[in-house]
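Heads up, one of the protein chains got dropped from this complex, but the rest are sitting where they should.
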Amino acid sequence: MTSILLDEGQGVVQAAMEKAREIGQPMNVAVEDNGRYLKAFARMEDAWLGSIDIAIDKAFTSASFVMPTQEMTQPGQPLYGLEATNNGRVVIFTGGIPLMRDGEVAGAIGMSGGTVDQDQKVAEAGIAAF
Amino acid sequence: MTSILLDEGQGVVQAAMEKAREIGQPMNVAVEDNGRYLKAFARMEDAWLGSIDIAIDKAFTSASFVMPTQEMTQPGQPLYGLEATNNGRVVIFTGGIPLMRDGEVAGAIGMSGGTVDQDQKVAEAGIAAF
Amino acid sequence: MTSILLDEGQGVVQAAMEKAREIGQPMNVAVEDNGRYLKAFARMEDAWLGSIDIAIDKAFTSASFVMPTQEMTQPGQPLYGLEATNNGRVVIFTGGIPLMRDGEVAGAIGMSGGTVDQDQKVAEAGIAAF
Partner (left out) sequence: MTSILLDEGQGVVQAAMEKAREIGQPMNVAVEDNGRYLKAFARMEDAWLGSIDIAIDKAFTSASFVMPTQEMTQPGQPLYGLEATNNGRVVIFTGGIPLMRDGEVAGAIGMSGGTVDQDQKVAEAGIAAF
């Protein structure tokens, strides 16, 4: 029973969206289970279309490596080229966070639509509801 | 204001899932807007993983051609080969229905997880909530 | 100077669209050159989104094999599976016609948005303008 349940996932999505409304930035919000599969998703009015895939793939990336997405690699550093793996679904910048339960990965949230800081804040609000 | 709003899409998803629970068949439920972009999605516990893409792509197909997905073609009939178009995202069997508003397409619902009859019934329950 | 010029391609597109308006069916119209590369394209209001790729790929298919798209193959016949080649861009039903100049291929037109018969009529109107 480690993996996130639908009710939990929908709660995470709603909490994230409330934060996004509070800061006035429309967002795409995705929650995936611990198998990297989409569980719940919502796109707010006027959220960027280019952010649908990014939100889903940030959750995918966080669940893939059980860590927050962040500046994962750069030219000259180890793992350079990581974003080309997994059919190009790895996102190497901020906005995805794993959902942990009793020390194990239960899933992940991915967020896209604002600046890197806004995405991070909204993702944290989602995590707090888990 | 033709395209479906998030609140509406989430309502459609919830209504479809209630029906799926009633008939005891876990489902993936997707609602897309009139641009074929994902608006709301939910996957019930134990719903087939193979049905995530099918649900999303049934909504994509219904919004693409503004008609229910159905037995769209068969060998020997016109349009044979249709399922190979649009990067293989066209689903040519039952389970997707357009969401219409004032005679124009507002989006579409796609459903996958049960038999063709079950998918259709659940999709109709979603439509009824729109 | 065999390959179609832009002015010619735009003329073909306009002629096809006039026919589509005459029969009251919104269409996507694509003209490609003899290298199978997009030269001119137009999408009429309310034309199916699912037909953008189909129109472009019908022109691609016609220019690829220098013949009209049509019921090119079926289960049990030679070339079964043809639609899976060329990265899935081969369309094996009606609506694409080569544009010929002095017995050589100059390009192709592809049409999508109506029934097979409507697509064919509109494609022929485009060809007639070449």
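For reference, chains read A, B and C in written order, and residue numbers begin at 1 within each chain.
By our rule, a residue touches a chain if its C-beta (ideal position, glycine included) is under 8 Å from a C-beta of that chain, and two chains touch if they have at least 3 such contacts.
Just so it is clear, the structure is predicted and the values come from calculations on it, not from any experiment.
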item: Option from B:Gly35, B:Gly50, B:Pro75 or B:Gly88 whose C-beta touches the chain left out; value: B:Gly35
item: Subunit A residues touching the omitted chain (full complex); value: 48-51, 53-54, 57, 71, 74-75, 83-84, 88, 90-94, 115-116
item: Residues belonging to subunit C that touch the chain removed from view; value: 5-6, 9-10, 35, 37-45, 49, 52
item: Missing-partner contacts on subunit B, residue numbers; value: 35-37
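As a convention for this text, only the chains that are shown with their structure count from here on.
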item: Chain contact topology (line, ring, star, complete or other); value: line
item: Fitted rotation between subunit A and its twin subunit C in degrees, CA, nearest 5; value: 180
item: Rounded Å distance between subunit B and subunit C, as computed from the means of their C-alpha atoms; value: 29
item: Intercentroid distance (Cα basis), subunit C paired with subunit A, Å; value: 41
item: Where subunit A touches two or more other chains at once, by residue number; value: none
